[in-house]
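Supplied in structure tokens, the structure appears directly below.
The complex is shown incomplete by one protein chain, all other protein chains being positioned as in the whole.
In order of appearance the chains are A, B and C, and numbering begins at 1 in each one.
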Amino acid sequence: MANKTAANEHGGFPWKHLIGFVLSIVLTLFALWIALETDLSLTWILIIIFGFAFLQAALQLLMFMHVTENSTKTKLTGRVQVGNILFAAFIAIIIVAGSVWVMTAGHAKHDKHDEPKTENHGGHGGEEKSEEHGSHK
Amino acid sequence: MAHVETHDPNTPLEYRSETGRLNILGFWIFLGAEIALFATLFATYMVLTHRIADGPALGELFEVKSLLIQTFLLLTSSFTCGLAVHEMRRHNVKGLMLWMIITLGLGLGFLYFEIQEFLHFIHEGANIGTSAAWSGFFVLVGTHGAHVTFGIFWVTMVLIQVAKRGLTPATSAKVFITSLYWHFLDVVWIFIFTAVYLMGMVMHHG
Amino acid sequence: MQRLKPFFTIGLVMAVFMLSGCSEMVVLDPKGPVGEEQKDLIMYSIWFMLFILLVVYALTAFIVYKYRDRKNHTGYDPDNEGSHLLETIWWIIPIIIVVALSIPTVKTIYSLEGPPAETKDQKPLVIHATSVDWKWVFTYPEQDIETVNYLHIPEDRPVLFKLTSADSMASFWIPQLGGQKYAMAGMETELYLQANESGTYKGRNANFTGEGFTDHTFDVMAMSDEEFEKWASETKADAPKLSKEQYDKLMLPGHVKEMTFSSTHLKFVNHADQADYALDARERLGYKSLVPHSKEAKERREEEKKKKQEEREESESHGDSHAH
Partner (left out) sequence: MKWDEFFVTGDPLIYGADVSIVLTMVGILFYLTKYKKWKWLWTEWLTTVDHKKLGIMYIVSAVLMLFRGGVDALLMRTQLAIPEAKFLDSQHYNEIFTTHGTIMIIFMAMPFLIGLINVVVPLQIGARDVAYPYLNAVSFWTFFIGAMLFNISFVIGGSPSAGWTSYMPLASNELSPGPGQNYYLWGLQIAGIGTLLTGINFLVTILKMRAPGMTLFRMPMFTWSSLVTMVIIIFAFPILTVALALMSFDRLFGSHFFTLQGEGMDMLWANLFWLWGHPEVYIVILPAFGMFSEIISTFSKKTLFGYKAMIWSMLLIAGYSFMVWVHHFFTMGSGAAVNSVFSITTMAIGIPTGVKIFNWLFTMYRGKIQFTTPMLWSLGFIVNFVIGGVTGVMLAMAAADYQYHNTYFLVSHFHYVLIAGTVFACFAGLIYWYPKMFGYKLNERIGKWVFWLFTIGFNVCFMPQYFLGLDGMPRRVYTYSEESGWGPLNMLSTVGGFMMGIAFLVLVYNMYYSFRFAKRETTGDAWDGRTLEWSTPSAMPPFYNFAKIPEVTGLDHFWRQKQAGKVEKLTAKDIKKIHMPSNSGVPFIMGSFFFILGFGFVFGWMWMAILGGIGVIGTLIYRSFEYDDGYYVSEEEVIETEKISK
């Protein structure tokens, strides 16, 4: 099992690279088409384009970077490399999704930036009584 | 520090020295840290993306043409970089050099168009100090661009070493590590492509 | 064991301290339903925690005493390396405790988001509390009045505080009425509090905001509904209007005395919409922020100190100025 992927790379035509390359171009264009040319709902567009992004990232890792490649007799190294990337992806999702959730949830109804800026709290009382009062003192 | 040399002819050169093996594994771990780094930048960008103050909206200024040019340049450079390593594993120094130089060229091209785009945005009144959203954009995309710049210098340094010393376990490990770095930049770009540009345009038009 | 004795003695002394001190500590002496609810949760958790401490300490004392290295030592078993039964037990017990603590916690969290249950059907009094370095501006939009550094609230009626800040992140806290919440520029957070007893309570900013943080405090006076209405209408009639110039001056970092106005700042600005208002105001007034160790900054600090001293002397000679 050791060095298997590495050994296969030695001769011949780089099929893996070519397939990876073609797929990545197809995925890119397809994501662009989904995003700009279709009438899907925003949620679906986001799900699909991010799905493609993760797929493409996986392609790069497997086809170009040989993430599973073992260098020693034990399989530990390959596992460490894959585990490391998976854990990193997990942390990345926590950081991004967590931050967005925490920074918007609950705040959403209070965050003035997301509201139209026409009036401020006119409903509560008589502060719209005009500016003149301000200049009295 | 154990110093075990492996002489199995099936083992690629870069894995033959203990130092090479350790460095490659260490670099993979470093890429894990880089993922956390970019994730933080993405989180920042995503949180701030609507906070445009008096400046233009992000999606308003994005252009498909410039985006596609940059994306294809970088995607292709990742492919050619893979071919370079493929050639290295066939002990073809010339092929390695050729494909790597093409990679560098594509990388420079990417940088050229990215800088053009930045200048365009600045011309349109969007710079790092325009609003929180643009700060997030410039620092996220700029950090990626800085990585590409660093990568170009780094690959050049390593190629000089290959030219001077030929392919040895030491130099080939360096080439392999720079290739990992280069592919990784492409991975990051995929997410910038999706989360910044596509999302920005969808949000703006849709 | 002998060696550990002083240790346990100290623990005991501390525990006595704690039990005797309970009734006097402000957080455990709430004057309204919100603080009451939090106190109940705190006491519930304290009993749990004391029980855990007791178990761990008893077990520690027993094991350390029994298996100390001595002559005639018995029961030594160097290869005793685990027990599935025991380990399962102490995985499960903490889980049960966490569940037992989570349920009331989550319930209280949700309940604190709204007005207290007992006065749910009353219309809450809305007060905007705005923090500016280092003072509090309170706005009563319905009464159309504004106070600085003190609050009047009716008792037995929920008060909805809308919190925001003109500059640094502050935390609005009246310990005897309930827990705190942050007040942040460009943002509006909401906090329900209620007083069930009339009296004067201490309120303050609990989140560090720089040099004047320590004195970033205010007084809360809870009174009957009639008294409150009377105060509000008198204030509306007698107090001066708040001008923009005067409000801008409030934006300068520093302390001010208590103030009262018969109009509100909401007609110039709501800091929840306009986070940079205070900075602009400072610029308009030519205020410069100084490097803390520069000569100018030291001079400014000296002046502040002198001013504060003078004010203190003045208030001492005029008696207490709590005559609102």
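Points worth noting:
The criterion applied here is as follows: a contact is a pair of C-beta atoms (placed from the backbone, for glycine too) under 8 Å apart; a residue touches a chain by one contact, two chains touch by 3 or more.
Nothing here was measured: the structure is a model prediction, and the numbers come from that model.
Taking the full assembly into account, the omitted chain touches A, B, C.
Touch with the chain omitted from the figure is made, among C:Gly32, C:Pro141, C:Pro154 or C:Gly179, by C:Gly179.
Residues 76-77, 80, 87-88, 91, 94-95, 98-99, 101-103, 105-107, 110, 113 of chain A touch the missing chain (whole complex, contact as defined above). Think of the hidden chain as still there; on chain B it touches residues 1-3, 19, 21-23, 25-26, 29-30, 32-34, 36-37, 40-41, 43-44, 47-48, 51-53, 128-133, 135-136, 138-139, 157-158, 161, 165, 170, 174. For chain C, the residues in touch with the chain missing from this view are 3-4, 6-7, 10-11, 14, 17-18, 21, 24-28, 35, 37-38, 41-42, 45-46, 49, 52-53, 56-57, 59-60, 63-64, 67-69, 73, 75-83, 86-87, 90-91, 93-95, 97-98, 101-102, 105-106, 108-110, 112-113, 133, 167-169, 171, 173, 175, 178-182, 184-187, 189-190, 202, 204, 206-214, 253, 275-276, 278-279, 282, 289-295, 298, 301.
Quick note on the criterion: only the chains that are shown with their structure count from here on.
Computed from the mean C-alpha positions, the centre of chain B lies at a distance of 48 Å from the centre of chain C.
Chain B has its Cα centroid 16 Å from the Cα centroid of chain A.
Multi-chain contact residues, meaning those touching two or more other chains, occur in chain A at positions 113. In chain C, no residue touches at least two other chains. The touching residues of chain A, when paired with chain B in their complex, are 3, 6-7, 9-11, 14, 17-18, 20-21, 24-25, 28, 31-32, 35-36, 42, 45-46, 49-50, 52-53, 56-57, 60-61, 63-65, 67, 71-72, 77, 80-81, 84-85, 87-89, 91-93, 95-96, 98-100, 103-104, 113-114. Residue ranges of chain B in contact with chain A, taken from their complex: 8, 10-12, 15, 21, 24-25, 28-29, 31-33, 35-36, 38-40, 42-44, 46-47, 50-51, 64, 68, 71-72, 75-76, 78-79, 81-83, 86, 89-90, 179-180, 183-184, 186-187, 190-191, 193-195, 198-199, 201-203, 205-206.
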